[in-house]
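Apart from one protein chain that is not included, each protein chain of the complex appears where it belongs.
For subunit A:
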Amino acid sequence: MRQDDLYINKIDWLTIFIYAALVCIGWFNIYAAVYDEQAAKSIFDFSINSGKQLVWIGTAVVLITLIMVADYRLFENLSLILYGIFLFLILITPYVGKEVNGQILSIGFGNFRIQPAEFAKFATALTLAKYMERPSVDLSQPKYQMQVLLIIMIPVILICLQPDYGSAMIYSAFFIMLYREGMPQKYYALALTMIAISLLALGIENNLYLVGGIVLVIVLIIFLGKKNIGRIISLCLIGLFAIAYSYSLDYVVSKLPQHHQNRIMVLFNPDLDPLGVGWNVTQSKIAIGSGGFLGKGYLEGTQTKFDFVPEQHTDFIFCTLGEEFGWVGSMVVIFLFCALLIRLIMLAERQKNRFSRVYGYCVVSILMFHFTINIAMTIGLFPVIGIPLPFFSYGGSSLWSFTILLFIFIKLDSHRIQLLGRMN
């Protein structure tokens, strides 16, 4: 019992409070998204989404309790097994799962259905933490870089086979954790440069301007730095590669399936076919934009309620918030998310062993990725990718997987004194 007292006192209640706040706000918004004035049902009515979400919330509390009373060493020990189980489940989903909207993403019996890809995230996170706890792992060495990449890529490949590219993309979030753990910065510089070139190449009609820009930047770098032959040649090669990349991009995009192409192009031209491809983004922006400073008031929104925004209770739940609570409401939620992320970074930093810290950063990575992409997508800053807003979006799998993900870390954090490990 003394031990129990010990860790309960160390639980980070701030994180739990933010979690609870987000879940509650999310639940109210799910009700608003399905609310029908003409056939008003109680928020607790199990026939509508808000009632079902309440069941998910209730079961999430059970999960939290189970995590908190479990042995803290369990997660570390089970990490590989969980990783294996969920990979297996992802593998078999296409064969035993149930088809929804042309995709087979969930398995289960009757009404109890889960999406293995959702749960594979925390299993992968645990596995990464477990792997990196080994003292020899040094991410500046290519050997370990490859091994880490392998752990990440196995679920990505399996999920792509489903295919569910949106969920697969989330695994790139682990690079945030890898950045903290010492992955060389040049990779990130390279990735950011490529993203910038991609955006410019797709956004600028005439690629010649881009080529001119690249040449100018390379020449500047050459003249500002040391002028030895090797450096000049390598910089020139990088420049040539960048130019080739920008030209190849149009070709690559044209090879993508049409609906992926459209999602990307809508980003640069929102008025492109507002009733077709642009519909989601246009309607989403209309819903959020019509909220104004203080919003239309709870349950007074028209755009989400009357189905103008598709997927309003899941991926586009932020629209309901933006419409009914305006900029102030959006600010509160964005503030809560940022506070949560910063708090989690602080918690991760105070861990005494690498397992907990890596796992903590995995949680930060995944939440940050989801939060950023989801909201950016609803306001037209990012192509439409079907990923949920953590703790907010309707759905058992998503709520459970984020809850498990977060509370394993809270549990680990509360035992940070016992988990004295080797740090590097």
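Everything that follows uses one rule, which is that a residue touches a chain if its C-beta (ideal position, glycine included) is under 8 Å from a C-beta of that chain, and two chains touch if they have at least 3 such contacts; residues count from 1.
In the analysis below, contacts and distances are computed from a predicted model.
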item	value
Identity of the absent chain, which is to be given by its UniProt protein name, from "Adenosylcobinamide kinase", "3-isopropylmalate dehydratase large subunit", "Penicillin-binding protein 2" or "Circularly permuted type 2 ATP-grasp protein"	"Penicillin-binding protein 2"
Omitted-chain contact residue, chosen from A:36, A:71, A:99 or A:250	A:36
Residue of A:28, A:165 or A:179 in touch with the missing chain, whole complex considered	A:179
Selected residue (touches chain absent from view) among A:95, A:223 or A:293	A:293
Residues of subunit A (touch criterion as defined above) contacting the omitted chain	36-38, 176, 179-182, 283, 285-293, 302-303, 305-308, 322-323, 326-327, 330-331, 334-335, 337-338, 341-342, 345, 348-349, 364, 368, 371-372, 375-376, 379, 381
